[in-house]
Structures are given as structure tokens and as C-alpha cells.
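For this view, one protein chain was removed and the others were kept in their places.
The block that comes next holds chain A.
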Amino acid sequence: MSTAAKRRLIRDFKRLASDPPIGISGSPNPDNIMIWNAVIFGPPDTPFEDGSFRLTLTFSDSYPNKPPTVRFVSKMFHPNIYANGELCLDILQNRWSPTYDVAAILTSVQSLLNDPNPASPANVDAAQLFKENLKEYERRVKQTVEQSWLDNPDEIESEPTASTSVQAVPA
């Protein structure tokens, strides 16, 4: 008999597979149901349009009483996304509820893309540009959209070790 967390995750998967939100897909790692891979397409009519952004979600045994850890694997430029891919999203912290499921989480993340919260800046540059220079902000966002198309996209920032992607545009 699996734990409550696993049962719930299987159910979440079932719901996600049978009734997927638009532009979102996700599934558990075949070796470990507590780790999920997901892809979110940027919402149309936004600077994020056509981007296919990768994320991971890691769950603990206390799910759904505790939220998963959600991290973007693709490089993002957004006021509420840290350089290492972590998100600053209220429903993943203090406004979490056990009634949320994976579909709800991914949908919220997708909505966050074109609806940043200036009050909790995780990426100071992005937050500033968003406020003061929208055009430049959108240019930077479009860069990440293009990067997301590469097979091994230039992922989260790290130390100055060379990344594997062929990237002409400076980050």
C-alpha cells in the first residue's frame, strides 16, 4: 500500500493526463513518483508566447499538506523567478492549500508569467526593467523564449563554467 502522498500524486497525474490545461504538460519521473517533469508553454499574446519552458517539481511525504519545490530548468527572465530557477509564488509558500493539485500549480505558474508581482522581486533586473523599460524587458524575455527552443537549452545560471549550448546572444 502506498503512502497518502503517492496515492494523491497518482491521482493528480490521472487528472493532468485526462484533463490537461492548455499549454501545460507534466508527468512523474518513471523511477520516482516524487519527482515530476513539466513543460509550460508561454501564454499566447504575451512576450512569453511560443516559449516552451521546462520545470521540475519535487514532492515530500507530507504532500499535499506541504507544497512541492518547483524550479525552472529553462533559463528565465521574470521578476519573480530567481536565477537558480526557484519561484517566488505565494501559493507555493504561505498561501499553499492541500486542495491544490499539480494541475493547479502548473496553471498558476503559467499565469504568473505574464502577471508578475512587483512586491516580491526575485530578479531585481527584471523587476526594474518591467517597471521602467517595458520594451527592453520584453526583449530580454524573448531571448529566453528563443533559448527554450534549443535541445539542451542554456539552463539555470551557475558559475562561469561553459554551458553546452551554442549561444550567440549574451545572457
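Here are a few things to note about the model shown:
Basically, a contact is a pair of C-beta atoms (placed from the backbone, for glycine too) under 8 Å apart; a residue touches a chain by one contact, two chains touch by 3 or more; residues count from 1.
To be clear about the criterion, contacts and distances are computed from a predicted model.
Missing chain, UniProt protein name, picked from "U6 snRNA-associated Sm-like protein LSm8", "type I protein arginine methyltransferase", "SUMO-specific protease/ cysteine-type peptidase" or "Postreplication repair E3 ubiquitin-protein ligase RAD18": "Postreplication repair E3 ubiquitin-protein ligase RAD18".
On the side of chain A, touch with the chain left out of the figure occurs at residues 1-4, 6-8, 10-15, 17-18, 20, 22-29, 31-35, 37-39, 41, 43-44, 52, 54, 56, 58, 61-62, 64-66, 71, 73, 84-85, 97-99, 101, 151-152, 155-158.
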